[in-house]
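All protein chains of the complex are present and in place, except for one that has been dropped.
Per-chain residue numbering starts at 1, and chain names A, B and C are given in the order in which the chains are listed.
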Amino acid sequence: MGNTMTDQTQATGSTGPVPSQKDDSSSAIIRVESMNKWYGDFHVLKDLNLSVRQGERIVICGPSGSGKSTFIRCINRLEEHQQGKIIVDNIELTDDIRHIDTVRREVGMVFQHFNLFPHLTVLENCCLSPIWVRKTPRKEAEEAAMEYLERVKIPDQANKFPGQLSGGQQQRVAIARALCMKPKIMLFDEPTSALDPEMIKEVLDVMIELAGSGMTMLCVTHEMGFAKTVADRVIFMDGGEIVEEAPPHEFFTNPQEPRTQKFLEQILDH
Amino acid sequence: MAEPMLKPPKVAISPLDWMRQNLFSSWYNSLLTIVVGYMVVTSVGPLFTWLFFEATFLGDEPSDCVGTGACWLFISQRLNFFIYGFYPDEFQWRVDVMFLLLAVCFVPQFIERFPGRKWFGLFGLTGLPVVGYFLIPGGNFGLEIVESSKWGGLMLTLILAYIGIIASLPIGILLALGRRSEMPIIRGICVVFIEVWRAVPLITVLFMASVMLPLFLPDGMNFEKLMRALIGITLWQSAYMAEVIRGGLQAIPRGQYEAADALGLGYWKKTGLIILPQALKMVIPGIVNTFISLFKDTTLVLIIGLFDILGTVQSTVTDPAWQNVAIEGYVFVAFCFWVFCFGISRYSQNLERKLDTGHKT
Amino acid sequence: MNNTKSMAAGAVMLCGVLAAPFATAATTLESVKEKGHLQCGVTSGLPGFSQPDDKGNWTGIDVDTCRAVAAAIFGDAQAVEFTPLTAKERFTALQSGEIDMLSRNTTWTLTRDASLGLNFTGTNYYDGQGFLINKDLGVNDATELDGATICIQAGTTTELNLSDYFRAKGMEYQPIVFDTSEQTVQGFAAGRCDVLTSDRSQLAALRSKLTDPSSAEILPNTISKEPLGPVVRQGDDQWFNIVKWVLFAQINAEELGITSANVEDMLKSDNPNVQRLLGTDGDMGAKLGLPDDFGHKVIKQVGNYGEMYDRNVGPDTPLGLDRGLNALWTEGGILYAPPLR
Partner (left out) sequence: MKKQTVDSRPAGPKPWYDPRIRSLFFQFVAIALVFWGGWTLVDNTLSNMESRGISTGFGFLNETAGFGIIMSLVPYDATMTYGRTFFVGLMNTLLVSAMGIVAATIIGFIIGVARLSSNWLVAKLALVYIEVIRNIPLLLQIFFWYFAVLGSLPSPRQSVEVGGSFFLNNRGLYLPEPITQDGFGLVWGALIVAIVAVVGLRTWAKRRQLATGQIFPTFKVGFAILVILPVLAYLTAGAPLEWDLPALKGFNFGGGITIIPELAALWIALSLYTASFIAEIVRSGILSVSKGQTEAAKALGLPNGLTLRLVVIPQAMRVIIPPLTSQYLNLAKNSSLATAIGYPDLVAVFMGTTLNQTGQAVEVVAITMAVYLTISLTISLFMNIYNRAVAIKER
C-alpha cells in the first residue's frame, strides 16, 4: 500500500525536470544524491550520497540486511528509488524508459546466483545482448564473446550449457556476459558468496584482472582480501545508511565508527 | 557421474519369498489377496473369452457372427467409415499421407536417441498444419475439394484435437502473460476471460459455436460448422492452456528476469528470448496432458452433429443388419482412445521425470 | 519496462478475433446464388426423410424437397449441402442464418410461425403422432397406456402433444427424452421404455431400425395433427415464395400428370396449365426471381410430389406408408396446391 501511495504522490507532484547534461562534477560517472527507498513502510535506504569517479573501484560491505544489495541494484534500476537522484554516466535514472535502457546498456551486472540462462549455451548467453540490444552482427558478437571468454579463461567451455559448468566457471561466464556489452561500469552483487571456497579464488582472480584494466567497479562483497588489494574506497553500510567511507588501509586499520569496528571484529576474527 | 565400480550383489528371491512379501505379508493382506484374486479370476476369464476366444474375427457378413463372443466383423467391415467418415474413397490417400506425416513427426519423440527429433517435433507443430490445410480440404494444386461435412471418424477426432491445441497455444501464451501483467486492467480482462471459459461446460460452448455464432456475427459473415466448432474449442482450450503456461512462467526464478533486465533487454525480448523458451519447455508435460484431455473431450462434438469416431460408431450400432453390436462398438472406440491417451501420457510422464532430474543438477 | 506494449498487443489480438470486417446484407436468394449451393438443414438420420449412406449421400423426402429448390434455382438438384441438425438445434440454426432453409420433418404450429421469426412454406407430409409399442405388452389402444414409460425425442411438438394427451385422459406417464432419434430407438430397444412416441411416419422408419421389427407394433391411435413442412426465415418474402412454390409446382405436376419420365414430351403439351408450369408459356419463374423453366428442371431432376413420395416413403420402400392424407385432393387426400397462374 505504502509503495503505491508514494508512487502516486511522486507522479502527480513531480516538479521541474533535472537536466541530465548539467555536470558540475563531470569526473563523477555515478552520482547518488540523498537517495531514499522504502519497501512499503520499511525504510531500506536512508539518505545515501555517493560519488564515483571514472575508473574508481569501490567495495561495499556490511552485515546482511544492511541494504547494500538493494543499493547496488538501484544503480541499474532493478529496484526503483523513491527520493533523491541517481545519475549514471550523466543520465539521470527517472521513470523515463529511454534513460533506463541506456543506463542498462552501460552498466554490467554480476549476480550472486549467476543467473545464467540455462537454455542457452555459454556463447549464446554472451552474445544474446550484443545481438539483440546493441544490434551487433552475429559473427562479430561471437568473436568478441570469445575474446572475453578467453579473458575469463574458459574459451573451451563456449559450447557447453551453464548447467554443465561448476559454480566458479558459471560466475566467470556471467562476468564475461556482462563484459560483452562493453559496459562503462560493472556492478557485482556478492559474486562469490554462493561459491565453494576453492572456486572463490578463480572468480576473484578474474575480478582483480578486470580491476587492473581500469574498469569502474562497484562490488558488494565480504572478501576483505579483495577489498584490500583492489579497492580505492571501502564503504560500510548498516541499517540502510552509509556508516563509513574510507580508503582500504584506513578502513581496516583504523575504523572510526563503533559499528564498523564491531563488524570488522566479527568478520576478521574467525 | 561415475559408474559404480562394483555391481551390488544380486539377491536371489524365490517366487515363494516374493509372494510372501508382496501378497501374504499379514493375515489381512492374505485375506485381501484371496478375495481380490478370486474376483479378478472370475471376471477376467469370461471377459477374455468374450473378447478373444469365442469372438468372431473372420468373415464378411453379419451372419458369420455365430459364437457367443464379440462380433469384431462389425468393426472390420465398418473400419473405413470409422477412420475416414464420409471422405471419398478415391481421396483417402490424402488422409493417409497426413497420418503418415503425423507418425513421422511424433513417433521419434518417443525414441530418446533419434537424431534431430526436435526438428521433427517442431515441423509437426508448424509445418504439418499447413500441409494438412492444403491436403485435406483440397482445392489447390489440382486437388479435388472435399467439403468438411464429409470429414469424419478418427480423422476428424485428430483434426479437432490437433488444431485445437495448436491454435490455443499462442492465445494461451498471451493470456498467461496478460494474467501476470503488472497492469491491473489487462490482468483483470485476462482473469475474467480465463475464468469464464473454464467455468463453462464444453457442451454449451459447442452449442453456442454451432448454432449461435452466426447470430453474433454481422450479416454475411459465416463459417462452416467444423470451423465454428474449432473456434469454440480453441477459445475454450486457450483458457486451460493459459493456466498451464502460467504455471511455467511462475516457476522461472526471479533471477532470470533480473539478469535479462540488467542486460538491457526490453519486455518482448526478455519474454521471447529468455522467459518463454524456459517456461514452455517446463510445461510440455502439462501441454501434453491438456492435449490428452482435449482429445477425449472432442467426442462431445457428436452432440452437435459432427461425426467424430464415437459419432460414427454411435450412428452405426443401431444398424439393424447387425445384432446387438453396441458393446463391440464402444469397446473398439474405447480401445482407440485408450491406446492414444495411454501412449501419450506415458510419454509425458517420461518427460516429467527427465525434466525433474534436469533441474536438480 | 515496455511490457505495456505487449499487453496492449495481446488485447488487440483478442478483440480482433471478435470484431472482423463485415459484409453487407443480401437477400437469401442472392447469397445462395453467390455461394453456389443451397444450405439445407435436415435430420441427422431418419430413413425415408433424410438419411446419409456411408458415402455421405443423402436421400429422403425432406432431402428431395431441398433438391427441388436447388434444381429450381441452379438447374442442378445436386447443388445442395446438407447440415444434419438435432431437433434442439434446428430453429436456432435457421434463425442464425447457418442454413438457408430447414426441411426436417418439422411440425407447423402457431408459436413457431409467430414467435420464432420463422415461416412455414407449406406441408410436404401430413402426419400425426402415434405410438410404437412392444407387442409383448399386449396393449391395443393408447388409452391403456396409464403409467407407461415413454421415449420421446427432445425439442419436438411430440413432447407437448404427449403431455396434453395424457393430461386430457387423466393418465400418468414418465417421459424419457433423448437428443436424437437414434438414441430414442436405442433406448426403446434396450427396454428403457414401454412406448416410443413420434410422428407415425417416423415410427415406421424407427421400427425398421429395430433388430426385430416385428416385435413392435404401431397403435391405431393418432393423437395429433402434424403437418410437416419446410421452414424459412421471416423477412424475405421472395425466398419464402420460392420455397413455397417449388413444392406447389411438384404437387401441381402430379395433378397434371407430369412426371420426370414424360416431362420432355409434356413440353409439347397444349395444356396451358402444363405450359405455365414447365415455363414454355408465361413468366411464372421470373415473378419468383427464378428461371422461367424452373418447373421443368424440378420435375426433370427430382420428379413430381408423387414420385418423391413413392421413392422415399411409399408402399414399395421399407417404410411402406400408404398415401392416405397425402394423396391428391382428387384422390381422397388433402393435398391441394394453389394454381400456378
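Basically, contacts are C-beta pairs under 8 Å (C-beta built on N, C-alpha and C of every residue); 3 or more make two chains touch, one makes a residue touch a chain.
Owing to the predicted nature of the structure, the values given are computational and were not obtained by experimental measurement.
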Check: shown chains touched by the absent chain are A, B, C
So one chain is hidden, and I want to know which residue out of C:Pro220, C:Gly235 or C:Gly257 touches that hidden chain in the complete assembly.
C:Gly235
Given the contact definition stated above, which residue among C:Val32, C:Ala87, C:Ala249 or C:Val298 touches the chain not shown here?
C:Ala87
Tell me which residue among B:Leu102, B:Ala326 or B:Leu351 touches the hidden chain in the full complex.
B:Ala326
Where C:Asp194, C:Glu226 or C:Glu255 are the choices, the one touching the absent chain is C:Asp194
Who touches the missing chain here, B:Met212, B:Ala242, B:Ala260 or B:Leu306?
B:Met212
State which residues belonging to chain B touch the missing partner chain.
22-23, 25, 29, 32-33, 36-37, 40, 182-186, 189, 195-196, 198-204, 207-208, 211-212, 214-219, 292, 296-297, 299-300, 302-303, 310, 314, 324, 326-327, 330, 333-334, 337-338, 341-342, 345
Please identify, in ascending order, the residues of chain A that touch the omitted chain?
2, 5-7, 9-11, 13-18, 33-34, 36, 38, 41, 43, 81-86, 92-99
Residues belonging to chain C that touch the chain removed from view:
1-2, 4-5, 7-8, 11-12, 14-15, 18-19, 25, 87-88, 91-92, 95-97, 111-112, 115-117, 137, 145-149, 154-156, 159-160, 162-164, 166-167, 173-179, 183, 186-187, 189-192, 194, 233-235
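The definition used in the following text is that only the chains that are shown with their structure count from here on.
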In terms of mean CA position, the chain most removed from chain C is A
Gap in Å, rounded to a whole number, between the CA centres of chain B and chain A:
49
If you average the CA atoms of chain A and of chain C, how many Å lie between those two points?
79
Which chain A residues touch at least two other chains?
101
Identify all positions of chain C at which a residue touches two or more other chains, and write them in rising order.
1-2
Of all residues in chain A, those that touch chain B in their complex:
73, 76, 78, 101, 104-105, 107-109, 111, 113-119, 128-129, 132-133, 163, 177-178, 181
Taking the complex as given, what residues does chain B use to touch chain A?
253, 255-256, 258-266, 269, 273-274, 277-278, 281, 358, 361
Chain C-facing residues of chain B, complex:
78, 81, 85-86, 88, 147, 149-150, 171, 174-175, 177-178, 181-183, 186, 189-190, 193, 207, 210-215, 217-222, 225, 235, 266-268, 271, 303-305, 314-315, 317-320, 323-324, 326
